[in-house]
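Yeah, one chain of the complex is gone here, protein chain that is, but the others are all in their spots.
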Amino acid sequence: MGSEKKQAEMMKEISGVNPLKCMKCGKCSATCPSYNEMDIKPHQFVSYVINEDIESLVNSKSLWKCLSCFACVERCPRDVKPGKLIDAARQMVVRQKGQDYLLADEIPELLDPELPQQLLVSAFRRYRR
Amino acid sequence: MSLENKEFKPKIVAFCCNWCSYAGADLAGSSRLTYPADVKIIRVPCSCRVNPMFILRAFEKGADGVIMCGCHPGDCHYSTGNYYARRRMTLLFSMLDYIGVENGRTRVEWVSAAEGVKFSETMNSFVEKIYSLGENVRLGDLRCKS
Amino acid sequence: MQRIGVFVCHCGSNIAGAVDVSKVAEMALMEPGVVHAEDYQYMCSEAGQAKIAAAILEKSLTGIVVCSCSPRMHEATFRKAAERAGLNPYMVEIANIREHCSWIHKDMEEATKKAVILMRAAVAKVNLNTPLQAGESRVTKRALVIGGGIAGIQTALDIADAGYEVDIVEKTPSIGGRMSQLDKTFPTLDCSACILTPKMVEAAAHDKIKIYTYSEVEKVSGFVGDFTVDIRKKARSVDMNKCTGCGVCQEKCPSKKAPSEFNRGLNTRSAIYTPFAQAIPNVPVIDREACIKFKTGKCGICSKVCQAGAIDYEQKDEIVTEKYGAIVVATGFDTIQLDKYDEYAYGQSKDVITSLELERVMNAAGPTHGHLERLSDGKAPKEIVFIQCVGSRCADDRGKPYCSKICCMYTAKHAMLIRDKYPDVNVTVFYIDVRTPGKNFDEFYRRAVEQYGVNYIKGQVGKVIPKPDGKLLVQGSDLLDNRQILKEADMVVLATAIEPNPDVRKIATMLTASIDTNNFLTEAHAKLRPVESPTAGIFLSGVCQGPKDIPETVAQAGAAAVKAIGLLAKDKLMTNPCTAQADVLLCNGCSTCENVCPYGAITYEDKEVNDHGIRETRRVAVVNNALCQGCGACTVACPSGAMDLQGFSNRQIIAEVDAICR
Amino acid sequence: MQELINRAKELLADGTVARVLGYKAGDLPYNPEPAYFESAEELKDFVYNGFCGANLSKYMIEASKLEGKTMVFLKPCDTYSFNQLLKEHRVDRDKAYIVGVGCKGKLDIEKVKKQGIKGIQSIKGADITDDAQILTIQTIYGEKTCSYGDAMLERCHVCKGKEHRIFDEQIGESKETKDAERFAEVERIEAMSPEEKFAYFRSELSKCIRCNACRNACPACSCRKCVFDSNKFDSSQKANVDSFEEKMFHIIRAFHVAGRCTDCGECSRVCPQGIPLHLFNRKFIKDIDELYGEYQAGADTDSTAPLTDYTFEDAEPSIVGKRG
Partner (left out) sequence: MYKIAKENLSALFQLIAETRELYLPVKTAGQTNFAAWSKDAEVDLDTLKTVKSAKDAFFPQSEGLYTVKKEGKKMSIEPERLKEQEFVVFGMKACDVRGMEVLDNVFLSEPVDTFYEARRAHGTIVAMACHEPEETCFCKVFGVDAASPASDVAVWNVGEALYWKAQSEKGEALTEAVKELLTEADEDGAAAVEAEKDAIHKIVEKLPYMSLSLEGWNGDALSEKFDSPVWEELYKPCLACGTCTFVCPTCQCYDIKDYTAGNTVSRYRCWDSCMYSDFTMMAHGNNRTSQMQRFRQRFMHKLVYYPANNDGMYSCTGCGRCVEKCPSALNIVKVVKAFQNQGGEK
């Protein structure tokens, strides 16, 4: 539990997001192009952080379905920025795995033929450090 | 209350706003809620009337503690007075802390006219704090010590 | 040097039981300036007061200290007693040796010591007291109401019915305000015009009410009880006295392309126009921007057709100066601009409209004559989507942080009316919360769901996409079913946030009334004085103070009227003499005090001063004693000590501090 | 410098300004004094170099009372003071023709002397056109050198930036001089124990001679009559009889300029006893930034000053004891 709390805190710190500002309007989910691909929906992401259930987030499919288009960030009326939370969750995964998130061998496994090419490119740009 | 130091009788000045805290002190009185006689109250119309000069003056002349009480934020009789007072006192106290004056010789509490109990408790705890800090030697004028 | 008398009260045994009162009196005689000291059983009694009066006369006292109960209890009593004996009432100070001493300290020696110190502090203070005179100011028995909507009309009627003269200043050509644009009202669904129009007529006909339409407040000076206001009567180009309101000019006017303000720009009007049929006064104005005569110098048709000869192209703006004792602000609201909300496609599609526009569409006098139709192609819609909280409850700078309060109810009203009149039209409402705190409000909303089958979906809409076929694709989420929704609609109605009338900032500045970050006027006390501005003599009516529906607005309008009547009923205002005063020789003219004054009591003037032989003109602070309430915020803001508070002066408080620390 | 003189001559000649407020060459290499020039002839004594550190905005209070416009040369940091004075109606914008002069850091002769350099006859490298690396100093006791940076005033090491906040025209180039953290010294003191803090300030303030140089040079201390000179608070004590008086004076002075002090550093520059007075003002600036949001006095003329503003959620005074 303690570590979950710490992780939640870390997520807030990385993202700069205050999830308590959320008024649960769902506009993020309404606006999300990857909604149907996601197991945990964007608006749920926020409440998961509030409830400090980071484990589920880190292991969710949604994490890798988000296109980082930031429509949710743009449209959120409460300035909560769910996209940044997702981004932060990814960061945490990356940090746990070490220097590189995407090792060359891992890529074929993750490759979904339906995923747009653009995502791969952008993911590489973002997470290859 | 720890009153080990029998010799030391602190001088404590309390600035109370007329509308809330002074009335709160009156309520403490009519409810017979005691607090040490070391506390002497000065009535001001509003906490925003309290000039930092008054607080330093009290210390100069030998006060060992100064407390300011006003209406709760949002309840000021003059709408906004205590907001200004809050910023002023925060900065003043921060400066006193910065030059090495013991933290705790100054305090601000918001006490409403209905909070006689809070007034008495506040004064008790403040006086206790001043006893624990002892005599004010860092801000006084030596000429007032004799 | 003062001659001070000290009077120590036993209060039976209340004080004398814990404090050695004779010792306090004895010690008082040691204090500088004290020439008389005595103690007595009950100082507040007739006999006690007589003792005080006698001492004042016999010993020629110039100030007195009463050591007794709290000043909150008997300060007024002793001040009156002193006044009767010929002493200025503000030369009285109270040392509170009961509530702050005898009642809380058990040890007699300790309590007596403290009582002596409290007495000393009071003596030290009274040594520096100066006689103060409560000022008086006259009250002009006439009120000004700024804004001629339902709030302004109601306030004016209430004040007028109490027998006082009221002027209404309305910016547009007619009174009536937003309410006149509404079709039906919740939760009773009565027709807005049916209940508003009689009030408008009543106001116009009332012999105590004078209405300035097409007019604006230009300048305000003075203070509570005595405001002087310049009103600009904009040139109407039509003689109010001659016009019969026949309407021929409007029919014949060849320029008919100006967007109709009343219909929210959904259709057009003529250059000479009355905003709506029931306008009061029923006298048109010429929109000089649109009028061909004014643009090209040719035309003049209206003048030719007007049998009354009322058209006057030469008319000029006129400034009327009036005096008022009280001013009520009732400037109302508008809906916010939606240009920052691209995602809702307002501006991209004619079929995305605001709720206020829908009111006009539904209204028989509106652009579609009351027929529900798409504004793009005139077709009857089959699917209508309502989106709630557009720009309300918004943390970023696109919208407003507050709840607009009325949208949940009017949306239920709209949904219900549509389903009632057009049962084949599907209505979907995307909501975040449905807020219905009001009498019969929730029942109303439930009827929309249960009886009329309005489909409420919890979840905000993310995007509205206009499709090439003219349909609108609404992408929303259903948070309860946890699914994303793509819905095709024919019309989308946005519950647009409301905001205070943009003019209110200008007006508030003129009135020195404070305004919050959302441009709502601030009330004097959020709970206890909700219809008064902190600036004395200014009252608040309607949405200018915060979002409200019609019944609330009317209730507040009445309350503001009562407060104004309370003021106007007085012949004179007694002013608190414990006000701030600026020492012109020390004043820097820096405006810091002005910035913290909650009452707008401080203004700046260029004054000729003689500073020990140096004559110069300086910008200095001037305190209006009628407005100043004596809080003292300015005295601490002033770095040079130029600003001081009478009755609680710097030197007086310092004298108390010194006496306590002695 | 010639550019400044030429421009001054032009504006005097065409009547745009009635006088020029700048600096007159001193009789030592490092003591130019603020001066008015009313003709091209007088401008022969005009000088503008690294030792022209005084904040001329203060002089604009008096200059605003004179007939006609005064052309004034302001460094970037001086313009903050001018703005602040403008906001407080203490100067008249219409009476000023502001030339924003570039700044490469201003020099402190005390810092040069502290390095043991004495008997100074001439100094090379202090002109504004020099590239500001090394000062070469001829003394009675031989030639000495000193790096420009080591001779710079404290304020230049924590420079707010070289952007003029208000001006009619700009002349000359600036060079970034910031190489230290503005609040580092304040933080160092904050981290001390109360005893250490007290000892530190007692030692510094014991030097105070109540000469009022800090106050009189301060552009924020623009009161016609200071509270410490008037009897309004019964506080007009001139002397340092007891150490308390210095504390009272410096705390209240800092408080009166809180939210108005632009951190121009004049107080420390002029203190004959080298008391780092800016540490008082900077403490308030740091507190204000942390508690009420970043605020730079003089950055503009229309923002609400922190002490005339409030929010419902403001920190309570008890935060003072809670902060680490």
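Each chain gets a letter, A, B, C and D, in the order it is written, and its residues are counted from 1.
In the analysis below, a contact is a pair of C-beta atoms (placed from the backbone, for glycine too) under 8 Å apart; a residue touches a chain by one contact, two chains touch by 3 or more.
Just so we're clear, the structure is a prediction, and the values are computed from it rather than from any experiment.
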item	value
Contact set of the excluded chain (shown chains only)	B, C, D
Residue of D:32, D:105, D:172 or D:306 touching the missing chain in the full complex	D:32
Interface with the undisplayed chain - residues on subunit B	61-62, 141, 143-144, 146
Where the unshown chain meets subunit C, residue by residue	29-30, 612-614, 658, 661-662
Residues of subunit D (touch criterion as defined above) contacting the omitted chain	26-28, 31-36, 54, 58-59, 118-121, 139-141, 203-204, 206-207, 209-213, 215-217, 225, 229, 236-241, 266, 269-270, 272-275
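Simple rule for what comes next: only the chains that are shown with their structure count from here on.
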item	value
Chain pair showing more contacts of the two, B-D and A-C	B-D
Distance from subunit D to subunit A - Cα centre to Cα centre, in angstrom	50
Two or more partner chains touched - positions in subunit D	227, 233, 307-308
Contacts with 2+ other chains: residues of subunit B	51-53, 57, 74, 80, 84, 88
Touching residues on subunit C, where the partner in the complex is subunit D	583, 585-592, 595-596, 604, 611, 616, 619, 637, 639-642, 644, 650-651, 654
Residues of subunit B defined as touching subunit D within the complex	51-53, 56-57, 60, 73-74, 80, 83-84, 86-104, 106-108, 138-143
Of subunit A, residues touching subunit C in the complex	21, 23-32, 35-36, 41, 43-44, 71, 75-79
